[in-house]
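A single protein chain has been omitted from the complex, and every remaining protein chain is retained in its original position.
And then chain A:
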Amino acid sequence: MDLLKVNWGRRKHSLFYYLFLASKQLFPLDLYLFSPNPFRFDQPSSSSRLFDFGRMSQAGVDVPAKGGFSFDLCKRNDMLIQKGLKAPSFLKTGTTIVGLIFKDGVILGADTRATEGPIVADKNCEKIHYMAPNIYCCGAGTAADTEAVTGIFLSNIDMVSSQLRLHRYQTGRDSRVITALTLLKKHLFSYQGHVSAALVLGGVDITGPHLHTIYPHGSTDTLPFATMGSGSLAAMSVFEAKYKEGLTRDEGIKLVAEAICSGIFNDLGSGSNVDICVITKGHKEYLRNYMEPNPRTYVSSKGYSFTKKTEVLRTKITPLMERVEITEVGEAMEE
């Protein structure tokens, strides 16, 4: 397991860095002990700090570890598992995600069900993520991983959407799909499949429309039509039967909707509604809930009425202050 993803900050070339490279088979625990953590203030349990990189003056004031993963709870979690407690299960997006290339661009489609084991946790989640104005990405697998890998909420430069934006600012050009592809596959490969995100990446750039699939271990395929997720076989059967080159926009949307519906109705991990994203040169359309083939039909119009009210032991009412707007009136003071 090659967990090299540690934030070394400015001290990239200390002697220890080379020692570390030499001993690549380290347990995550060792990684934790050796990694500099500027935010010691936050972790009273950090007793054995073998190496101090002299950045500790920032502790207590700055935001905790800038990016990357932190492994400090691994030891405790392993201890709990050894005592017989089962590890937690994560929110997965069982999913059917598809993409196809039509005459003028790319169409991406996804279902909207998120599952937690056998239970449907979210009946209408969004699986088509924004990467760049001309590139979108559908994600299947562990929901947190697909959101993080494609998202921008982590200020770490590792997250692809923010990296693409910075690249756009630097080069002054629109992003290319192949750039997003390379960034994603590098990130996923470096975690050796532990970041469990299977993606369908599609977009239109200066070189034309592109569609790629990316597997959790980092391998990629470039295809005219692609499906991923637990419903991929159901959707692929529709594509294999009905896909042809040079589809028009409406034919393409109809085919994608049909493929996702076959996933929704035949695969238990996919369900609810169909989301579609159409990307053409210079223009994109995100059709959220394009089709809703599973509306709720059993709602009682009377609603629920409770004859026996809940018994309340104590009530405490805290009035909230009015929100005060401060407006600057008058001129600023002169120096």
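The rule is simple: a contact is a pair of C-beta atoms (placed from the backbone, for glycine too) under 8 Å apart; a residue touches a chain by one contact, two chains touch by 3 or more; residues count from 1.
By definition in this document, contacts and distances are computed from a predicted model.
Asker: Which name from "Chaperonin Cpn60/TCP-1 family, groEL-like apical domain superfamily", "Ciliary neurotrophic factor receptor subunit alpha", "Proteasome subunit beta" or "BING4 C-terminal domain-containing protein" does UniProt give the chain that's left off?
Answerer: For the chain missing from the view, the UniProt record says "Proteasome subunit beta".
Asker: Pick from A:Ala148, A:Leu164, A:Ile214 or A:Ile279: which residue touches the chain that isn't shown?
Answerer: Of all options in A:Ala148, A:Leu164, A:Ile214 or A:Ile279, contact with the hidden chain holds for A:Ala148.
Asker: Of A:Asp72, A:Asp104 or A:Asp174, which residue touches the hidden chain?
Answerer: Missing-chain contact among the listed residues: A:Asp72.
Asker: Write the list of chain A residues that the hidden chain touches.
Answerer: 28, 42, 63-65, 68-77, 80-81, 84-88, 90-91, 114, 116, 119-122, 125, 142-145, 147-148, 153-154, 194-195, 303-304, 306, 309-321
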